[in-house]
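Supplied in structure tokens, the structure appears directly below.
Missing here is one protein chain; the remaining ones are kept as they sit in the complex.
Chain naming follows the written order as A and B, and within any one chain the residues start at number 1.
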Amino acid sequence: MSNSIWVFAEAKEGKIKKVALEMISEAKKMAEKLGGDVSAVLMGQNVEPLAEQLGHYGANKVYLADHEVLKDYTTDAYSKVLTELIKENEPSIVLYGATILGKDLSPRVAARLEAGLATDCTGVGLDDGKLTVTRPMFAGKAYTDISFSGSKTNMASVRPNALPVTPPDESKKPEIIKVDVNINPDDIRTTIQEFVKTAGERADLTEAEIIVSGGRGMKGPENFQMLEELADVLGATVGASRAAVDAGWKAVSDQVGQTGKVVSPNLYIACGISGAIQHLAGMSTSKFIVAINKDSDAPIFQKADYGIVDDLFKVIPVLTEEFKKLKADS
Amino acid sequence: MNVAVYKILGIPNFILLAIAIIVALAFFINRVKHLYFILRIGKEDDRFNDIGARIMFALKRILLQLCVLKDVTAKDLAGLGHAMIFYGFLCFAFSYLFMFGRGFIPGLSFHILGDTFAGYFPLLLDIVALMVITGVVWGLLRRYVVRPSRLESTPEAAIIMGIIASLMVFHFLMEGFEVNIDPHETASMAFIGVAFAGLFNNMGIERTTQEALFIASWWIHCLLVLGFMVLIPYSKHLHLILAPFNLFFKSMEPRGALRPILDMEEAETFGVSNIEEFTWKQLLDLYTCAECGRCEINCPAHLSEKPLSPRHLIHDMKVHLLEKGPHLLGGNNGSESGTDAQAEAAESGYDGPALIGGVVSEDKIWSCVTCGSCMEQCPVCNEHVDKIVDMRRYMVLMESNFPPEIQAVFRNMENNSNPWGIGWATRADWAKDLGIKILSEDSNVDILYWVGCAGSFDERNKKISTALVNIFKKVGVNFGILGAEEKCCGDSARRIGNEYLYQMLATETIEILKGYNVKKIVTQCPHCYNTLKNEYPQFGGDFEVVHSTEFILDLIEKGKLKLSKPIDKTITYHDSCYLGRYNTVYDAPRKILQAIPGVNLVEMERNRAKSICCGAGGGRMWMEEHLGKRINEMRLQDALDINPNLISTACPYCLTMFEDAIKEKDVQETLTGKDIIELTEEAMA
Partner (left out) sequence: MNSVVCVKQVPDTESVIKIKPDGSGIITDDLKFVMNPYDEYGVEEALKLKEKFGGSATILCMGPSRVVETIRTGLAMGVDKAVQLDDPAFEGGDAFATAKALAEALKGLEYDVIFCGKQAVDDDLSQVGQILAELLGLPHVSLIQKLQVADDKKSAVVDRQVEGGIEVLKVLLPAVLTTQKGLNEPRYASLPGIMKAKKKPLDVKDLAALGLNADSVGCNGSKTMITKYTAPPERAAGKIIEGEGPQETAPKLVQLLREEAKVI
């Protein structure tokens, strides 16, 4: 067993995911306390050029598994490679991003190694040299501190944006350890037949992370273009209140509310929606709610985390520009 | 003239008449028997309680013609016409005893009832006959020229009208001939008869010819009457016979109470999907319908161009019953119960349309707002809403077949006891800072204030709850609320057809209320009011339930509450169906408004019993309105027509629907919606 902290560095379309850099930044701090080092595990095909960047953020070593069979993620291939690596090196901590991939892979690996795993953590730390984490339960209505026992390696998946990224030090180069990949194609019990890209297209309302929604205050169908533009910038989906749908400005399938779709995105931006209870019943579980409405008495402000009392036709174009700037910066 | 022994082809009239009567009766009885046996396919329903009250009710409605006179308006005088025909018919029915009697008893005449009667009665008959002819001409004009929407121009109507007119014509002819051949038999006061007599004489018709013509008129007259009698059970004029029965068997339960399914744990099917699963009384409704269309012209679904028309609903089911009934009866004359009858129908090869989806489309079933206007307006007291709810019960309980948006409502009621699915534990959050007693903490209260889901969770209606609390406090009412223990009353669930969910909610609530020994309940919402007051007794929940408007009016009348701050506005009041039609609380809200200084109360054209639903009743609050026009906007137009500054309501659903319509029509600058409670609070000293 080593005091090594491992980070599974997920790469997508030739880019390391930001959450991996966040975890490496945090792991570096932890490793200092622990007196160990930080290793990243990088898998895929032709991902070698990405390895160096991991060092900039604090990875001392990068285990690089570069192979054709790892080009697209499959549970069986990735879990086999990762499990063998962990068995061989016995790191004390393995962190994954709490992404779709990370949440698919980590339980599989943890089970094979009989290791403890905490999902979707918002904080990681050390207690007496052992991993402890904080994670939400009940959709964030409670937080729990978790400790681990009974396994050599403890694991956690960490929620994106939960940990700060430290500035990269481009002088740091990681030691790159190439991993032999021995996978018999028959071991992979799933085959990807097709990938249907929805990027560019909008996610379905019920699955959208961000929803920009318009109501009666939009005044007419033509004005929804303004919301479309805002949504484009945010990668959001456009929804509508019953009033807007009834007026024929948007399709019934776009309706959010009691009799429409029940949604719970991370961010819900309600524009010109007064917030009748039938609408609230369909979106009040959204993590953050923004309301833009010129009527300060509108019930939507009771539910909103942030509100702007103003003419939406003036606010939205400015807001869209601001988001554009932000996106351009990051 | 001795009619009885007058011979035709050597056979005396009395024999011929006897044969005619027997033949007619045979047809008549055969048909009635057929109808009766089909009726008996229906399920049991005890409608024999309280016989005295039933008789009184039926007599009053019929003899005083309240059934049709109650809704005579300047625009629709048809009720007057019906009353004229009805009384005319009574007079003639009496005279027909004599007409037929003469065929058997020589010398029978009105004189046996005294000379005075014999003198005046023919005068009366002539007057009535003129009235009837006028009525018929009017009726024909309406049906075939004016064509109001509620009446259909069927050949049947023309035939019946024709027969009635002919009866009158032959009455005059008979009278005319008789004046000439038997002057002492007929009083000269029968002025039309006398006129005809003069005409015949002037035409130079021989006496013997006149005698023959008299006999001919008498015969045709008798045959027309017999024919009419036979026609009755084959036509919508069946109501002539059945209306008294239908009125007699009318439900004596509160109108707002739907019939419960009592054996939920044992039953194998729920609700109605086959015509024979209705009760015999529900089938009697179908027979009795006179297709007058009063239901239709007052039906919000029909008026807003949805597929439902209560008249067609009833008529289509009647046609279906008469088609399917004989198959159900098979060879024997129908003594079996529902399910046997069903099997029988399958065996006997009935392959007509199914009741749900065939005879009555699903869209029709879901279009109903259960506003009860059809039942209110129906002259023969047909009970439409329970039929629709019975079909909904089948669809919901047996097939889980309902508009998709309803599933969430059911789930929400099951898990969080409110239709929006907001966490049940937060129900009393609106009252957190108001210092209100919660019964679980202190049950020593005089009044339980039943807030309802809207009053507890909806931002807009929370303001009304708060206003009512302020009124209570001002007057010093010792009241409390159930807090998080309050649940949805179940009104929507029940009216959508989910009797199981309703009973779950109702029985749980009744237990809680009994546990706190609650005696008197004030509700904010008319739906809660109706359910608690009229439906909870079915499950052992007997509480005194008053609506907030009744409670407030009582405070005003007792001098405990003074409304002295003026509200200088022109206000109209919209009657909630479940407060008005279902519970006849029409006056309390109006009296409160009148007690507020400065209020100018104006009425919409359709008000009180003829008020039109806001569109949210019967669970429609929770369904999308995909068909036709929007009911709430249609009703808003009623208000806009009279230009008020404010629409007052006493129901959270109505208020929501109006406020939506006001925004939709973009008239919020000139018109606002408020609850009577809010206006009361504003006007409080």
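The working rule: a residue touches a chain if its C-beta (ideal position, glycine included) is under 8 Å from a C-beta of that chain, and two chains touch if they have at least 3 such contacts.
Every value quoted in this text rests on a predicted model; they were computed, and no experiment measured them.
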One chain isn't shown here. Among B:F28, B:F177, B:F200 or B:F410, which residue touches it?
B:F410
Touch assignment to the omitted chain, from B:F57, B:Y500 or B:Y516, lands on B:Y500
Residues of chain A in contact with the chain not shown:
12, 75-76, 99-101, 103-104, 106-108, 110-112, 114-120, 132, 135-151, 154, 161, 189-199, 204, 206-207, 210, 234, 266-267, 285, 287-288, 290-291, 296, 301-310, 314-315, 317-319, 321-323, 326
What residues on chain B make contact with the chain left out of this view?
264-265, 268-270, 397-400, 402, 404, 407, 410-411, 415-416, 421-426, 500
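Definition applied: only the chains that are shown with their structure count from here on.
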Chain A to chain B, mean C-alpha position gap in Å, rounds to 60
Applying the document's contact rule, which stretches of chain B touch chain A when the two form their complex?
405, 408-409, 412, 419-422, 454, 457-460, 622-624, 630, 656, 660, 663-664
So in the complex, the part of chain A that touches chain B is made up of which residues?
216, 243, 246-247, 252, 258-260, 262, 274-278, 280-281, 284, 299, 302
